[in-house]
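Here's the structure we're looking at; comments come further down.
For this view, one protein chain was removed and the others were kept in their places.
Showing chain A:
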């Protein structure tokens, strides 16, 4: 098995870990020893617990709240593209777990509200979004499994997760905009991917 492959069981394990314990716990496992110097850009996202006290840190209170730290590498040592892509797959699994936390919170939130005498979660407009969320989760999970060596596919999977997190946060209304809670963690998940995944949207920065 090469560095560009990921066993489904590992991906599922990371997803479950992040779903249960959050982004920082999942990231710590997914890094598999990669340090700040391996990041493809000028800043790496790391679990705060793994960052030395004297590290050059880009302060970000919101990220700190969920145990993530943005670090400027002291030395250069960008990981080879294949290794970065493999990490992108593992990070994708972690982000899936974070997204599922957000989805579960959203469903619980909407189940406790009523609009016009009906449970909000039963409203058609909302059900449509929640159904799309389940579809996107399944699609991303399988993209990461089926095409783990294709950098563009991995970047696309991350972009889809960023889009999905936003759709779910919207369903929370203003409560999805609080600095605490799963929507805020999902935003830090987006920033984490931005640090590690080249062109996690459309790969246009290379053009």
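Going forward, a contact is a pair of C-beta atoms (placed from the backbone, for glycine too) under 8 Å apart; a residue touches a chain by one contact, two chains touch by 3 or more; residues count from 1.
The rule we apply is simple: contacts and distances are computed from a predicted model.
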Assuming one chain is omitted from the figure, identify its UniProt name from "ABC transporter ATP-binding protein", "Thiolase", "Zinc transport system permease protein" or "Acyl-CoA/acyl-ACP dehydrogenase". "Acyl-CoA/acyl-ACP dehydrogenase"
Under the stated touch rule, tell me which residues of chain A contact the chain that is not displayed. 39-44, 58, 60, 62, 70, 113-116, 125-126, 159, 162-163, 166, 169-171, 173-180, 183-184, 187, 191, 194-205, 207
